[in-house]
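Note sheet for the following structure.
Left out: one protein chain. Kept in place: all the others.
To keep things simple, chains are lettered A and B as they appear, and every chain counts its residues starting from 1.
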Amino acid sequence: MATKHSRAAARLMISPAVLLLLGWMIVPLAMTLYFSFQRYNLLMPGMEEFTGFTNYRFFLTDPAFFAALLHTLQLVLGVLVITIVGGVLLALLLDQPFWGQGIVRILVIAPFFVMPTVSALVWKNMFLNPVNGLFAHIAKFFGLQPYDFLAQAPLASIIGIVSWQWLPFATLILLTALQSLDQEQLEAAEMDGAGPMSRFTYIMLPHLARAITVVILIQTIFLLSVFAEILVTTNGGPGTASTNLTYLIYVQSLLQFDVGGGSAGGVVAIILANIVAIFLMRMIGKNLES
Amino acid sequence: MNMTIRALMGACALGALASGALAETTITVATVNNGDMIRMQGLMDAFYAAHPDIKVEWVTLEENVLRQRVTQDVAAKGGQFDVMTIGTYEVPIWGSKGWLVGLNDLPAEYDVDDLLPAIRGGLTVDGTLYAAPFYGESSMVMYRKDLMEKAGLSMPDAPTWADIKAAAAAMTDKNAEIYGVCLRGKAGWGENMAFLTAMSNSYGAKWFDMDWKPQFDSDAWKATLTDYLDLMNSYGPPGASSNGFNENLALFQSGKCGMWIDATVAASFVTNPTDSTVADQVGFALAPDNGLGKRGNWLWAWSLGIPAGTQKADAAKTFVQWATSKEYLALVAEKEGWANVPPGTRTSLYENPEYQKVSFAKMTLESINSADPTHPTVDEVPYVGVQFVAIPEFQGLGTAVGQQFSAALAGQITAEQALENAQAFTTREMQKAGYIK
């Protein structure tokens, strides 16, 4: 249906975006690849030399590496589960008629507008701090020992903070999807005697599948590189209890200024991210087709 | 795309030329968000009055962010800053690499010889001064006189670690939210490791032996860490593993700590009645020792350095000179009182009878003088630096080891495990960096 002319025009129109992103991807990637085979510490200029796979060997045998890998997975999955389950429940609730819908919707989406550094700082100091934080005050009010969230459950606390930031996003998308659901279909099912649970399982959930997929895709992209929240709250600790892959690379390249080691880490992270990407795209491909 | 960038850069270059034609020079100063620096930003009118041709742009950042930004900038020659606030850790390393402008040509009225010898020594490499100290600090014991009295104890001027432990036990009253001792627990080479490395010196421990072999498997380190954990677990505040200088300061000011061993510069904050609820009850003592000849205090000076390669070295020098001069000290004294003068840099300040009236002046000077960065440990070591090791790798090492000790404080691992991990990690990194085979 498209003419040759319009095809050529289309190509022309896509190319700026593609070329820019290609450049954005290839230039730093090429430099990162190059540096990853170099002994290159920013603090020791003049000692650069080719070292083969040394940087990779040190990065992959770093005891923190597997911990970081695991934490990255836990963080992504944890936040996904919380935001999707929470998002579906919230969407179901907000889809009902009630007084003040507009205001409540505004309240619910607000966290999405807060910059990650600010939300991390606010949670860390005003809420989770075991002496002056709000939760500590509440615990003391009930005569309980305040719980030291960031020391005792660092990763869970970070998952909580990040979930708070992303819950509005998931809720909104799921709510929009829910609102597009055919009411008549629901009513027909109700007449046929389907209970609320089976209506949810057989009609709503399949309808939401596509929206859920989108939430997973977008959030995963952002969650794989969660960084500011960790830097602000726990510095990856205690020990390496809340170090994810991004943070581990940060430690290498910006704390130790080991550009070689950091680059090797970066390459490893890119490879892993692409594995996730391929996996995601398969899933999306299935769901977004048609 | 390329064309646009070039065109834009052309435009920028033109803009730069145009602004260069004006007489005013703008220098960018990167600084840490500590009280003394913030205060200086409020007193800049005096500088502008004397130097109307210089304008100062401030970039105020939290310590860790600042350090990463300035290190990256100076090492990669980014040229974003004309003056950098750096410490005694950076100066020797950067100075020997030629990354800083030497300051030996400061005029006579600046009176370089007035700088405290210990501080000046820490900022000098091969006879060249590479940064001017803005304030200097050591660490000491700050304690609550009222609580000590209530416990029926008195604090010696030069306590031992046993004295500290006894006092902490006597003052702790967890029901009243009074914790006997507050110490740093937050991971970081400039946070818990500054304290622990200084403490370990008084226990006869060291980071490396003369062959650069890590020493965390030594008994001295084990004793250090065990005593530290014991103190904190029995008498420390909850959540200590995320407490750094600022968190502890807030705790002490709100009356929740019996003792706090930390930077001498904190003395002016805890005795300041507007911020501190315990201002009139604070006593001071030297950092503790174990009778081995070294005390557990450190030496640090936040200093102003000028990165080599800046186009505005002259204006930068004028500013650095002003900010670290005797006149600036007098200016602060006049506007904010003697207790708020940036401490620990000049002999003349401590000879000033007005300043001698300040409660913590004497103890601060004694603490600074008792630190020796060139011979920090009981045994001989191949490095300089009291609470750090002045090698480029130390930031990474110190922070990673600090993470382990912080985890031990949080109760996630035992002291033995923390030391084992620290030893393994440090050995690995030193191999990677080529110090040991």
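In the analysis below, contacts are C-beta pairs under 8 Å (C-beta built on N, C-alpha and C of every residue); 3 or more make two chains touch, one makes a residue touch a chain.
Note that contacts and distances are computed from a predicted model.
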Not-shown chain resolves in UniProt (candidates "Aldehyde dehydrogenase family protein", "GntR family transcriptional regulator", "Carbohydrate ABC transporter permease" or "Sarcosine oxidase subunit delta") to "Carbohydrate ABC transporter permease"
Contact partner of the left-out chain, one of A:F50, A:F113 or A:F142: A:F113
Among A:L75, A:I159, A:I203 or A:L224, single out the residue that touches the unshown chain. A:L224
Which residue, A:G78, A:P130, A:P146 or A:G262, contacts the hidden chain when the whole complex is considered? A:G262
Among A:F37, A:Y56, A:F149 or A:Y250, choose the residue that contacts the chain missing from this document, as touch is defined above. A:Y250
Had the left-out chain been drawn, it would touch chain B at residues 5, 8-9, 12-13, 28, 30, 33-35, 38, 41-42, 57-63, 65, 69, 72-73, 76-81, 244-246, 249-250, 253-254, 269, 275, 277
When the complex is taken as a whole, what residues of chain A touch the one chain not shown? 1-2, 5-7, 9-11, 13-14, 16-18, 20-21, 24-25, 27-29, 31-32, 35, 42, 90, 93-94, 96-101, 103-119, 121-123, 125-127, 132, 134, 137-138, 140-141, 164, 167-169, 172-173, 176-177, 180, 183-184, 187, 210-211, 213-215, 217-218, 221, 224-225, 227-228, 232, 245-247, 249-250, 253-254, 259, 262-263, 265-267, 269-270, 273-274, 276-277, 281, 284-285, 288
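Methods note: only the chains that are shown with their structure count from here on.
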Of all residues in chain A, those that touch chain B in their complex: 19-20, 23, 41-45, 54, 58, 63, 129-132, 145-146, 148, 150-152, 234-241, 251-252, 254-258, 261
For a test of understanding, state which residues of chain B touch chain A in their complex under the given definition. 1, 68, 71-72, 75-76, 93, 97, 186-188, 237-239, 241-242, 250-251, 254, 256, 392-393, 395-396, 399-400, 403-404, 406-407, 409-410, 412-413, 421, 424-425, 428, 432-433
